[in-house]
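Below is one structure, written out as structure tokens; comments come after it.
A single protein chain has been omitted from the complex, and every remaining protein chain is retained in its original position.
Chain nomenclature is as follows: A, B and C, assigned in order of appearance, with residue numbering initiated at 1 for each chain independently.
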Amino acid sequence: MTGALQRFLPLVVTTAVLVVGFLICAAQFPNFASWRVVANLLTDNAFLGITAVGMTFVILSGGIDLSVGAVIGFTTVLLAVLIEQGGWHPVPAFAVALIAAGGFGAAMGGVIHVFQMPPFIVTLAGMFIARGLGFVLTTDSVPINHPLYGELNDMALRFDFGLKLTLPALLMLGVVVAAVVLAHWTRFGANLYALGGNRQSAELMGVPVARTTVAVYGLSGLLAGLAGIVFSLYTGAGYSLAATGVELDTITAVVIGGTQLTGGYGYVVGTFVGVLIQGLIQTYITFDGSLSSWWTKIAIGVLLFVFILLQKGLLVVWAGRGGEPAEA
Amino acid sequence: MTLSAPGPARNLPQYGALIAVLLANWLLFPDFFAIRLQDGRLFGSLIDVLNRGAPVALLAVGMTMVIATRGVDLSVGAVMAISGAIAATMTGAGWSLPAVLAASLAAGLLCGLWNGVLVAVLRIQPIIATLILMVAGRGIAQLVTEGQIVTFTSPALAFIGSGSFLTVPMPVVLTIVLLAVTALLVRATALGLMIEAVGINRLSSAGAGVNTPVVLVAVYVWCGLCAAVAGLIVTADIRGADANNAGLWLELDAILAVVVGGTSLLGGRFGLVLSVVGALIIQSMNTGILLSGFKPEFNLIVKAGVLLVVLLLQSPTLTLFLPRPRGARPIGTVKPPVAPTSGGAKP
Amino acid sequence: MTASTAPPSAPLLAIRGLSKAFLGVQALDGVDFTLRHGEIHALLGENGAGKSTLIKTLTGVYQRDGGTVALEGREIAPRGVEEAQRLHIGTVYQEVNLLPNLSVAENLFLGRQPMRWGLVDRGAMRRRARAVLQPYGLSVDVTAPLGRFSVATQQIIAIARAVDMSAKVLILDEPTASLDAQEVAVLFKVMRTLRSRGIGIVFVTHFLDQVYEVCDSITVLRNGRLVGERRTADLPRLDLVAMMLGRELEAAAHRIDLGPAELDSRPPLASFKGFGKARSVEPFDLDIRPGEVVALAGLLGSGRTETVRLVFGMDRADKGEATVDGRPARLRGPRDAVRLGFGFCPEDRKKEGIVGELSVRENIILALQARQGWLKPIPRRRQEEIADRFIRLLDIRTPDAERPIQLLSGGNQQKALLARWLATEPRLLILDEPTRGIDVGAHAEIIRLIERLCADGMALLVVSSELEEIVAYSRRVVVLRDRRHVAELRGGEVSVERIVAAIASETPNPIASETPNIEVRQ
Partner (left out) sequence: ADKKLVVGFSQIGSESGWRAAETKTAKAEADKRGIDLKISDAQQKQENQIKAVRSFVAQGVDAIFIAPVVATGWDSVLKEAKEAKIPVVLLDRQIETKDPSLYMTAVTSDTVHEGRVAGEWLAKQTGGKCAVVELQGTVGSSPAINRKKGFDEIVAKNPGMKIVRTQSGDFTRAKGKEVMESFIKAENGGKGICAVYAHNDDMAVGAIQAIKEAGLKPGKDILVVSIDGVPDIFKAMSEGEANATVELTPNMAGPAYDALIAFKKDGKAPPKWIQTESALFTPDTAKAEYERRKDAY
């Protein structure tokens, strides 16, 4: 097997799993194999996908960011408060939200680097703070009625064959493409992989560790902020409890997408596929519609397990033997 | 780092933080240290801290060893729910206490075994391996209770939650016992060394002949057991199994306790007692918030603020500025400064 | 033959009074060091003398406690590697510090990728990577992840990277530790070319031959202090050794001379028949008898490491069978091997050998404890006895046995690993590049120790790139080529020339093409 194919094997496998999963669903339910379902997958998971891209960068660099869900929630509240209570126009509000979210992430990165504290803990505290700030702004859920929201929501790219890509979906696709470029065609991207591969070696090779750490958490915050904007478009409201638990969903998506939590190995595109796989699981369960709350949870767990096994199994079959990098 | 600094000095940040938080509570609420006897059982805010802190402390005991092997167990909250659901349902169906306890604990062990096999044999990354049970486990618990809060009236089971032994509340007693057993198990045998070795370098350990799969499975099994005991306590405490909420998000508290206690998330050296101290720090903070009368909207911010301060005090960077006994173990960094940060971090 | 550029008045690099202390150790104590333009300068000293610390302090990995550094007369104080690189100082640190997850090309150009239109020009990067590696005769797939290549290849890549970056100063900390003679020759050619361009090179090694082959001057450190600086030409070998050790080297060990007949008459301790593994090593036969030293010789990537990993069960053989003491033996993992009384010091000590944060004591008793099982802990007192005994026996330089092993110097870590296995009193000890990074004094001691143990009946299986070393103590040499056991030399046949001949036959260009292997070692 050639080197290139081998390196992209996890990616190929994950994509194969997605396609097989979709075919199984389509065989089982009428109406499943439709452009509408495909469009829904993209639109409904847009905020998740955008967040997951940021998370991929953080995880590639060997860290983790548990604050993203809370940052999304905070962003929606901030937007609602600025637009509805402060009478702002959405565009400057978006800018402020992005700056706040990015700054928040960068600050966490700074703390992680300067005080050499584990990212898990710093971002957990970040999660408390972001949720807490949301509560302090308002505990109510605030509808956003600005006309621009309506217009943005109606914006969509329609294709003749029936596919309709909404603004959130387009944003996500754009972010994924930009992220691929960032990861593989910039020095920043290389530094990220280096940091995740081995922090000490990276430092000895002259990678600017401080700058990269701050930047990657800043980027994750920024993308969480963008996801917050998408979320507020998607729901047309601000709510401090919005997007709880999204951090775990994104981490799951990143890992299903073939990225190693230990850092250094993985692809943004894989994460995108991982997000779609998760969305597919949910759509499947909804189409089925017969599962009680508990069977839903069990089914999600089992399907997750099956996907992971499938991935491992395919890797073993195709690579001859565990094609993953050795864990150490 | 683990230079042979005298024990207490090394643990200064943790004990110091605990004392500071307790003192802060006392300032907020002058009766904080008041203790009296109520129905043959110690009663007072300080006792509440111990009593309410017990489940997280128990989780932290198991979690410490999992984290020492460079893993993490997100499923402990769900395992608590499962063990509680089984206990309440079986008690309701008229089973005897020993049978109920045996079944609940066995469920915990089984969950741990599942996690351990996924991590050690199938080599799935611990976060994801245990995430599976975190999601599905709560479903299983709800399946047992059929979504209801299953209540029971058996005083025998309730005793575990609200009874007392020599005036000490049972949850506290159980925590102390389990902590002692665990400490004995790892420190009186070579298990502790092997756990640390596996956590620091799995390849090297395997190469030295350490049975890494067995060590890994063992810590997850033990963690499952600890979670099951914690689940019994919370179920017994409210005399009912609340499958949806029992132990919800407690895995994060447990991880936090372990980290506050100074065990690195990257595995290696661990301190069981310190993790329990970590759990107590967190609980004192929670109790303090409740006693303070702040609006609940501020709970999270206060908690995050206090946490950051506690952790910052242990940061290796700050220790450069603060006088500190030699060899004090900084939390957070993981590796001793073989290649200390260059760049701005230096004074 | 030295500098063609006009020598400026100031030396290229002038270090004065450099000091650095770690917790409880004064690693550098007022050291002076001068590097001139167009000079190859050896930095020598025992394990733990402070060589690596000097280099790391110089390049800003560690912040110095005192002293000054001047580059071409201008004071510098780099606060990090990045800054040192900007000052045109390129360094290969002692442990290969590259990133296994990045491709070869990315490793070579990390932080200085060729750019086009604001983006990394990956095509140009690949082309330039091939060009950079070309002088070393290494034509690898530069897009393959670095981790797939053997330590030796990685080391060459690290050297190529540093060379490509150092317009003024090149620092090499034990770059030759796992290279074989041919590769060393290539490296020296490159170093000489650089020297002729006026670049100054700092060269750390424990191989004195190499010092005399390429170095112009020598600086010796002992216990963090400067012992002295000499011109190579003015310093006879014995004096150099005395400078390093602070004493005379005891008479060289002389090899045990058990007659082949005597040894061959012993029943084999372990024997392997048709042992092999697909895509790793072709099936081979190998008998190891008590008291003998069997060496594996071959070029980089010839399959020596794979062979010994199979023997120890680190990789699982899929063909053939193993017999120990005449009985079929199961070798499904290192645990089986340890139970059979095998021990194994791996090639990559950082990744597969040491348990970094554990103390020296714990590292030493780890294998013994693992063999006894977790239920029977070795009492603390006994652990300390064992640790202290080996610290003394192998002269491991550490303030005390409780120091985390990762804080020891590279050579001392290697000795502690050896101690780990010696503590189990193994019947068969497998050493992959055992003397890598070990200083001359310790080297001699280790060889003496090994011979004593062999005399007591221990068998030894050694992989080494040092043919002299192999010849010095082994009576049987298995030669590998292209992952196949191709020849076996015994008794009187063992000589450097014969080994080289066996390696070289039919091999047109030995290191020309190392293809990455699909397999990943777990």
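Following the convention adopted for this analysis, a contact is a pair of C-beta atoms (placed from the backbone, for glycine too) under 8 Å apart; a residue touches a chain by one contact, two chains touch by 3 or more.
This one's a predicted model, so the numbers in the text were calculated from it and none came from an experiment.
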Inset, instruction - Tell me the shown chains the invisible chain touches, ordered by label. - result: A, B
Legend entry - Full-complex contact with the absent chain, from A:Ile83, A:Ala100, A:Ala237 or A:Leu303: A:Ala237
Legend entry - Candidate in contact with the missing chain, chosen from B:Leu157, B:Ala246 or B:Met285: B:Ala246
Inset, instruction - Return the single residue from A:Gln28, A:Gln85 or A:Ser293 that touches the missing chain. - result: A:Ser293
Inset, instruction - Could you tell me which of A:Phe135, A:Tyr193, A:Tyr217 or A:Phe272 touches the chain that is not displayed? - result: A:Phe135
Legend entry - Interface with the unshown chain - residue positions in subunit B: 29, 31, 38-39, 41, 43-45, 48, 52, 142, 146-149, 151, 162, 234, 237-240, 242, 244-246, 248, 287, 290-291, 293, 295-297, 299
Legend entry - Residues of subunit A (touch criterion as defined above) contacting the omitted chain: 29, 31, 34, 36-37, 40, 43-44, 47-48, 135, 139-143, 145, 153, 231, 234-245, 279, 282-283, 285-294, 296-297
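By definition in this document, only the chains that are shown with their structure count from here on.
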Inset, instruction - Determine the centre-to-centre distance between subunit A and subunit B, using the mean Cα coordinates as centres, and give it in whole Å. - result: 29
Inset, instruction - Averaged over CA atoms, how far is the centre of subunit B from the centre of subunit C? Could you give it in whole Å? - result: 43
Legend entry - Touching two or more other chains - residue numbers and ranges from subunit C: 61, 80-82, 351, 522
Legend entry - Two or more partner chains touched - positions in subunit B: 201, 203, 335, 338-339, 342-343
Legend entry - Residue ranges of subunit B in contact with subunit A within the complex: 122-125, 127-128, 131-133, 135-143, 146-147, 201-203, 243, 252, 255-256, 259, 264-266, 297-305, 307-308, 311-312, 315-318, 330-335, 338-339, 341-345
Legend entry - Of subunit C, residues touching subunit B in the complex: 23-24, 56, 60-63, 79-83, 312, 314, 333-335, 337-339, 344, 346, 351-359, 362, 366-367, 369-378, 400, 402-404, 406-407, 420, 522
Legend entry - subunit A - residues contacting subunit C, complex: 1, 3-4, 6-7, 181, 184-187, 189-191, 193-194, 196-198, 200-208, 264-265, 319-326, 328
